[in-house]
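The complex is shown incomplete by one protein chain, all other protein chains being positioned as in the whole.
As written, the chains take the letters A, B and C, and residue 1 is the first residue of each chain.
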Amino acid sequence: MAERLLTTARAIAEAIAQEMERDERVFVMGEDIGAYGGIFGATQGLLEKFGPERVMDTPISEMGFIGAAVGAATEGMRPIAELMFVDFFGVAMDQIFNHMAKIHYMSGGNVKVPMVLMTAIGGGYSDAAQHSQCLYGLFAHTPGIKVVIPSTPYDAKGLMIQAIRDDDPVMYFFHKGIMGLGWMYPNPRATGPVPEEPYTIPFGQADIKREGTDLTILTVSLMVHRSLDAAEQLAEEGISAEVIDLRTLVPLDKETIIESVKKTHRVLVVDEDYKSFGMSGELIAIIAEEALDYLDAPPKRLAVPDVPIPYSRPLEEFVLPSVERIVQTARDLVAE
Amino acid sequence: MAERLLTTARAIAEAIAQEMERDERVFVMGEDIGAYGGIFGATQGLLEKFGPERVMDTPISEMGFIGAAVGAATEGMRPIAELMFVDFFGVAMDQIFNHMAKIHYMSGGNVKVPMVLMTAIGGGYSDAAQHSQCLYGLFAHTPGIKVVIPSTPYDAKGLMIQAIRDDDPVMYFFHKGIMGLGWMYPNPRATGPVPEEPYTIPFGQADIKREGTDLTILTVSLMVHRSLDAAEQLAEEGISAEVIDLRTLVPLDKETIIESVKKTHRVLVVDEDYKSFGMSGELIAIIAEEALDYLDAPPKRLAVPDVPIPYSRPLEEFVLPSVERIVQTARDLVAE
Amino acid sequence: MALSRETLLQLYEMMVKIRTFEERVAEIYYEGKQPVFNIAAGPVPGEMHLYSGQEAVAAGVCAHLRPDDPVTSTHRPHGHLIAKGVDLKRMMAEIFGKETGLCHGKGGHMHLFDPELHFGCGGIVGGGIPHAVGAALAIKKRGEDRVAVSFFGEGAANIGAFHESLNLAAIWKLPAVFVVEDNLYAISVPKTASTAVRSNAERGAAYGMPAVQVDGQDVVAVYEAAGEAIERARRGEGPSLIEAVCYRFRGHFEGDPEHYLPEGEKEKWKQRDPIVLLGNQLKEQGWLTDEEAQAIQERMTALVAEAEAFARQSAYPAPEAALTDVFVQAS
Partner (left out) sequence: MALSRETLLQLYEMMVKIRTFEERVAEIYYEGKQPVFNIAAGPVPGEMHLYSGQEAVAAGVCAHLRPDDPVTSTHRPHGHLIAKGVDLKRMMAEIFGKETGLCHGKGGHMHLFDPELHFGCGGIVGGGIPHAVGAALAIKKRGEDRVAVSFFGEGAANIGAFHESLNLAAIWKLPAVFVVEDNLYAISVPKTASTAVRSNAERGAAYGMPAVQVDGQDVVAVYEAAGEAIERARRGEGPSLIEAVCYRFRGHFEGDPEHYLPEGEKEKWKQRDPIVLLGNQLKEQGWLTDEEAQAIQERMTALVAEAEAFARQSAYPAPEAALTDVFVQAS
């Protein structure tokens, strides 16, 4: 039988639908997730299936409805809230940071906050400084939040089901460029095989998306695809790159990272988030702490060079890691 | 003539007062900064001197008044806003992150946002999960914000005057434990010599608070004091620790860091912020990138181990870097 | 509607219970903090916001609540939690930071959680208001007749979460009651400097929500207004807003110099002590003798003493316990 192909958006919507069928405590809330189906399609078809009581359009009140999700979760529901773009987190950050993330701890483990906060990330289509950010690094810095960042339709479904079943607050970041939307820049890997039956992917297990021996590329989300494309080009030059999709930053699969570095002795982090004080720094620090002697060259990173995302195409292209820059940096790294 | 001694709180209030005298565009706004003088004394005496038009108590509307500071700054004023505890940032983060930090860039350099956002950080007195955080790492990750973290009364005054005169948005973090407050746990170095006349300390210049040869301790704020105390104990054991007070994270004085590591070959980061995806990771990453070959041992870090700050004293003591743990970690590092 | 003697005596007793608890906590709080006040010292470190003076609000509202009615509170939570029916021992132990506390010492005075009572609170002004909306949403989804109540100060009524929460509760017609405790100040900032209207009851109009201002020193007035709002919510008729005007008898937190208070203001308000007011009324009606009042006080003192003893005898959590409870499932 031919494998069933889905876009990432459909895979996510299917995961949510299957969990909503299985568990009536699950419901979804957010802006334009009902009739519109979610601006990025993550809730497409849910309103029709489950009705407005379980698929709730909200006002533009992110502090209010994300806080309400926290309150509903502590009362035993299992809400999924959508923050339309991660860039808007600032209007709701207190509820995310001081409540969603901390109530379980502050209560000494007596109160659970089983909820999923899903949100769109990423740029590359000229949406500029307030609609193009990734920001998972901020949330990974926050104790009490699990940070999930799928890169493929298959992972998206399994990680979403895992997130919904998890008893902890989970932030789930989907990149607009991996959703398989008709109107977004194309990405062939945004459509892929997805089993129909529900399945889970455990958190904290990185996925080696391509094996290699000369350098390790650590990355997530859309940059997995750019890195795979780069790895292909590098292979033609005789450079064998291992591409590791971390999939979750919290919990982080340190073991897979360290093992890979011990094998390749060289590491490049590719990150669409801001460079400094974020994901790339943490990964390199862990490697320096745990595998210093295995490094044959200083680690490198490609990330947004600590500027807001500019609007104009040539400017934006300049700051986002591209296949060419990944190739070039990998080349330099191997040459050292 | 004997040196004049001031607490850090008085040094900050004096800096603000001198700038308010010099420049009538400067004004201060925040909760309880008027008659109360600021919960941590950073605005003590200003209301009496400058009146309620220039020293404005605000409602509990951080999004509103920090956003208003942004708007006043773009209209040519030079506001200083106080966010009472940094922990409350979440209710105002959008204004900080998407507006204060980005307007200059988004406007292509045409609009300036000359403002200071000052805020109290730190724990150690059982104020628990929502009143004890440091969080400077989050803001250092945000392009467009200068991040200033004084540790002494002298630095506090010079850096505050610099911050007020700077044309960019500056976040200024004062630790409650360095303010020299009568009601806070005592810290003898919270009182120190401060010249009366205005002076500035340029951003991006770390200060070697103690020279040493065996290891480099990189730190900020209250942890400078803990590290200095630790260095004293280490000296008795014959271990010579260099203690570098970074003073500003953005801009960051990489040169001083790298030079020190090239000299000592060992580095320990001491950080009261959460460990992962924050300051400590970034510093180690920079060293791994730029001075890998100089490292004689894997870098180490002491930071809050990715848990919210607990209330109970033994729990809180367990998670905050202490003099003893700094000493122990330094010892281990030198032994490697 | 005249209240029964039983109800009035219950309200009276609850107010005495809260006051007794708070005043004892204040004494304990200063242990180890004299002669030099050091906030980090003593058996109860950290900030301490006490509820003395506002008892009529917690008592009057919570008298209508069942254990399964969710309540969200603030940085000044003791009164609400006691009125909700907490085990004083576990509450006091938490304030002492002990392993036997409600949160095993991780929460402390500002972060008290009692899931059996559906009670939560926190140190962020306005932070609990959306949680009550969410609890009410859960209730409505399940078709239950429970009601979620959110207590907060008049200062909190100026923060965005207030607006978003009330609007959500109104459009979704949720079983929620929002109780503003207008104690005139947010730390040092008086309501006149923070709030563009005299009464937050005027803000009900912004959400098409019934809203009323009541005398928060008069427990009967609070009881009646709350009863109406809570019954309305239970009947599925939607949310309400109540503002109760009251006063902080001990300042914002322990150690508050209170320089900002107008002279004589506190004294004036103390003459309308809610406990004394109700006590006098009961005595006038012949429903309470001085001896009975004394007996109630003694019972409450004993209860608090028992809680204190429990807290003192309890052990601190093991330091490494700091590392647990970040997640339910660690990986």
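Simple rule for what comes next: a contact is a pair of C-beta atoms (placed from the backbone, for glycine too) under 8 Å apart; a residue touches a chain by one contact, two chains touch by 3 or more.
Because the structure is a prediction, the values reported are computed rather than measured.
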{"item": "Touched by the hidden chain, restricted to displayed chains", "value": "A, B, C"}
{"item": "Residue of B:Leu6, B:Val55, B:Met84 or B:Met106 in touch with the missing chain, whole complex considered", "value": "B:Met106"}
{"item": "Of A:Gln130, A:Thr191, A:Thr248 or A:Thr329, the one touching the omitted chain in the full complex", "value": "A:Gln130"}
{"item": "Positions on chain B contacted by the hidden chain, ascending", "value": "27, 53, 58-59, 61, 63-77, 79, 91, 94-95, 98-99, 103-112, 114, 143-144, 146, 166-168, 202-204, 251"}
{"item": "Positions on chain A contacted by the hidden chain, ascending", "value": "31-32, 34-36, 39, 57-64, 87-88, 90-91, 124-131, 182-186, 305-308, 310-319"}
{"item": "Hidden partner interface residues of chain C, rising order", "value": "158-164, 166-167, 170-171, 193-197, 202-203, 205-209"}
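Going forward, only the chains that are shown with their structure count from here on.
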{"item": "Central chain of the complex, centres being mean CA coordinates", "value": "B"}
{"item": "Chain whose mean Cα position lies farthest from chain A", "value": "C"}
{"item": "Centre distance in Å when chain B and chain C are each reduced to the mean of their C-alpha atoms", "value": "35"}
{"item": "Computed distance of Cα centres, chain C from chain A, in Å", "value": "40"}
{"item": "Chain A and chain B: spacing of chain centres that average the CA atoms, whole Å", "value": "31"}
{"item": "Contacts with two or more other chains, residues of chain A listed in rising order", "value": "63, 91, 94-95, 98, 105-106, 143-144"}
{"item": "Residues of chain C whose C-beta touches two or more other chains", "value": "103, 105-107, 111, 122, 124, 160-161, 326"}
